[in-house]
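For this view, one protein chain was removed and the others were kept in their places.
The letters A, B and C name the chains in turn, as written, and every chain counts its residues from 1.
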Amino acid sequence: MNPATIKQLTELAIRFRDERDWRQFHNFKDMALSMSLEVAELCELMQWKNGEELSAHLVANRQRVGEELSDVLFWVLVIANDLNIDIDDAFRQKLEENAKKYPIDKSKGRSTKYTDL
Amino acid sequence: MNPATIKQLTELAIRFRDERDWRQFHNFKDMALSMSLEVAELCELMQWKNGEELSAHLVANRQRVGEELSDVLFWVLVIANDLNIDIDDAFRQKLEENAKKYPIDKSKGRSTKYTDL
Amino acid sequence: MNPATIKQLTELAIRFRDERDWRQFHNFKDMALSMSLEVAELCELMQWKNGEELSAHLVANRQRVGEELSDVLFWVLVIANDLNIDIDDAFRQKLEENAKKYPIDKSKGRSTKYTDL
Partner (left out) sequence: MNPATIKQLTELAIRFRDERDWRQFHNFKDMALSMSLEVAELCELMQWKNGEELSAHLVANRQRVGEELSDVLFWVLVIANDLNIDIDDAFRQKLEENAKKYPIDKSKGRSTKYTDL
């Protein structure tokens, strides 16, 4: 498949919803809750494993991780759509802001939060 | 700006990380935890508000919502990258699977979980 | 059964763990992650339901809700134990602090966050 734009993936997600007439259920709180449940499913794959064991487990379960990440992405795209947020644009702006918060010379190789830099 | 592909946004995210030499901190558990913290920030915008009041509040705070969604998206892209998951492809496959789990004729206008359809 | 103290419930939780020799797995990050997964299971019971329908659903599933709340409580008690936190004492202190943050005359009948009071 050709690489998709965010816009195209959003259209797929919205078409999926509209075909099922599900927008009526998609209030923002339940959508955000659903996103958090998908993140929990991702985290569950990591429970009680760490270091090399964790990495190996995730590599072995890449298919499953990809599904959970896709489910999270679904809600990112749908919530953005419903609020008329251009997530493509928002993402690039946010990275630029983060670049200001974390100037390379101050943050290189350090995990310190920007408020403590 | 032109519409970006998922691949291009991923490249921006990885470049941001590499410029700061942060890959060393990015074990999967902390990345998933970070994703869940960003979802929490999104949810915090919705706390104690519902219905019309919630929608109006989010519309009024679209900029902020877009930032939180972007932060979630950042971790989706970076985790996928680090596991060599083609998230673009994974997303389309997952939608197809969901389409099978939720056939239009059975699920139209119903919020029932597929296991109960 | 007689009403238990927090201390007694903590002892039950720790005995359960020690009998299985599980302390070795209980690093703080995985315990906090586990707590968040239990909260997710609680939230899952609430997905796509609201208002009267939600309340009725939870009443009908009180047993299940009680189990999820117990799982969350388990981690509260075990994390507190492992950090030598007197959660009983901490809880009462926190309520007193919250009482200062939210003076009755300013916060009565209002859901406003203390920073905006």
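By definition in this document, a contact is a pair of C-beta atoms (placed from the backbone, for glycine too) under 8 Å apart; a residue touches a chain by one contact, two chains touch by 3 or more.
Here the structure is a predicted model, which means the values were calculated and not measured.
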Chain not shown, touching residues in chain C: 1, 3-7, 9, 12-13, 16, 19-22, 24-25, 27-29, 32-33, 35-36, 39-40, 42-43, 46, 50-51, 54-55, 58-59, 62, 65-67, 69-74, 76, 79-80, 83-95, 97-99, 102, 104, 107-109, 111
Residues of chain A (touch criterion as defined above) contacting the omitted chain: 29, 33, 36, 48, 50, 111
Touch residues of chain B, complete complex, unshown partner: 25, 27, 30, 33-34, 36-37, 40, 43-44, 46-48, 50
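We adopt the following convention: only the chains that are shown with their structure count from here on.
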Between chain C and chain B, distance of the C-alpha-averaged centres to the nearest whole Å: 27
Junction residues of chain A, two or more chains touched: 25, 27, 33, 36, 40, 43, 46, 50
